[in-house]
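Apart from one protein chain that is not included, each protein chain of the complex appears where it belongs.
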Amino acid sequence: MVKILFFARLRQQLGTGEITLADFSGSLAALRETLCEQHPEWATHLQRDDVRAALNQQLVDTSTAVGAGDEVAFFPPVTGG
Amino acid sequence: MVKILFFARLRQQLGTGEITLADFSGSLAALRETLCEQHPEWATHLQRDDVRAALNQQLVDTSTAVGAGDEVAFFPPVTGG
Amino acid sequence: MKEVDRIEVCETPLNVAAEYAALQGNSGDGACALFVGSVRDFNAGRDVCGLNLEYYPGMTEKSLQGIARDARRRWPLGRVTIVHRVGPMQINDEIVFVGVTSPHRQAAFAACQYIMDRLKTEAPFWKREAVADQAGNAIERWVEARASDVAEMEKWSAG
Partner (left out) sequence: MKEVDRIEVCETPLNVAAEYAALQGNSGDGACALFVGSVRDFNAGRDVCGLNLEYYPGMTEKSLQGIARDARRRWPLGRVTIVHRVGPMQINDEIVFVGVTSPHRQAAFAACQYIMDRLKTEAPFWKREAVADQAGNAIERWVEARASDVAEMEKWSAG
């Protein structure tokens, strides 16, 4: 099982802050494709160039491999400080 | 009359913090020569390359002209902060 | 050991005086550089009435710890403090406090600026502003990231 989190504007746009995917294994880019197949209305938000991704609470690029037990997060550019 | 101040190490080396010169007119370099003629034991301290000079409380170089009513100061490199 | 990091994400107001006292007290370092960021009343052409800060519990703290650790690798630092507020805030409230001590002034300045530059571009915080619209009604909007923050960050890798 993979836990997937969404934050900030993206969380509001998708209408959820957390979902899970059973039995996923592949790259982060593939994970995103899978999500957009399951929720076609997410594609316009989730496929934006500026969406950033974290794997197990570390910033990563979308070629990174994801598997069972991982925590993935998608979010817009950060605006703290 | 020109008022001449010495600070910090230089004040201790010359043994005075303030003197006056009557009727001086010329460059700061010439003023320094005059002082060293009057007090030969000052030359080794006052002629050091790192001695800095101020005219009327502004840092200046030794080509600056000095005349009646001016306040001149000589001091070692600053070490504040 | 004087090499101590204080990293905190909190919902309560920042206390700059207390943070400074804890940072500098007995650090033994001659130089202390601080940065404090506050809520501005104006952003991107609109009057701002308030701010709400969202974060990623767990990752945000790890991100700040990683930034502090990387700053220590670059400069000789005594103490490092990073405190970031989250949740609802008012105009002039302090959002972030970054403080470092070092034997050297240049190191203290550089490390403080480096920490802020990295925090701005990679620590997972997101601001939502309450602004007045054309008709004067309060509306909420997510703050847009600024390209200038990314440019500032990139200078650290170029050097």
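So that you can tell them apart, the chains are marked A, B and C in the order they are listed, and the count of residues begins at 1 in each.
The rule is short, and it goes like this: a contact is a pair of C-beta atoms (placed from the backbone, for glycine too) under 8 Å apart; a residue touches a chain by one contact, two chains touch by 3 or more.
Quick caveat, the model's predicted, so the values are computed rather than measured.
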Legend entry - Neighbouring displayed chains - absent chain, whole complex: B, C
Inset, instruction - Using the definition of touch stated at the top, determine which of C:V4, C:A22 or C:V36 touches the missing chain. - result: C:V36
Inset, instruction - Pick out the residues on chain B that sit against the missing chain. - result: 5, 7-9, 50, 54, 57-59, 73, 75-81
Inset, instruction - Quickly run down the residues of chain C that touch the omitted chain. - result: 16-17, 20-21, 24, 26, 28-41, 92, 103, 105-106, 108-109, 112-113, 116, 120, 152
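What we mean here is this: only the chains that are shown with their structure count from here on.
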Inset, instruction - Please work out the Cα centroid separation of chain A and chain C, and write it as a whole number of Å. - result: 26
Inset, instruction - Averaging only over C-alpha atoms, locate the centres of chain A and chain B and give their separation in whole Å. - result: 72
Inset, instruction - Can you tell me which residues of chain B touch two or more of the remaining chains? - result: none
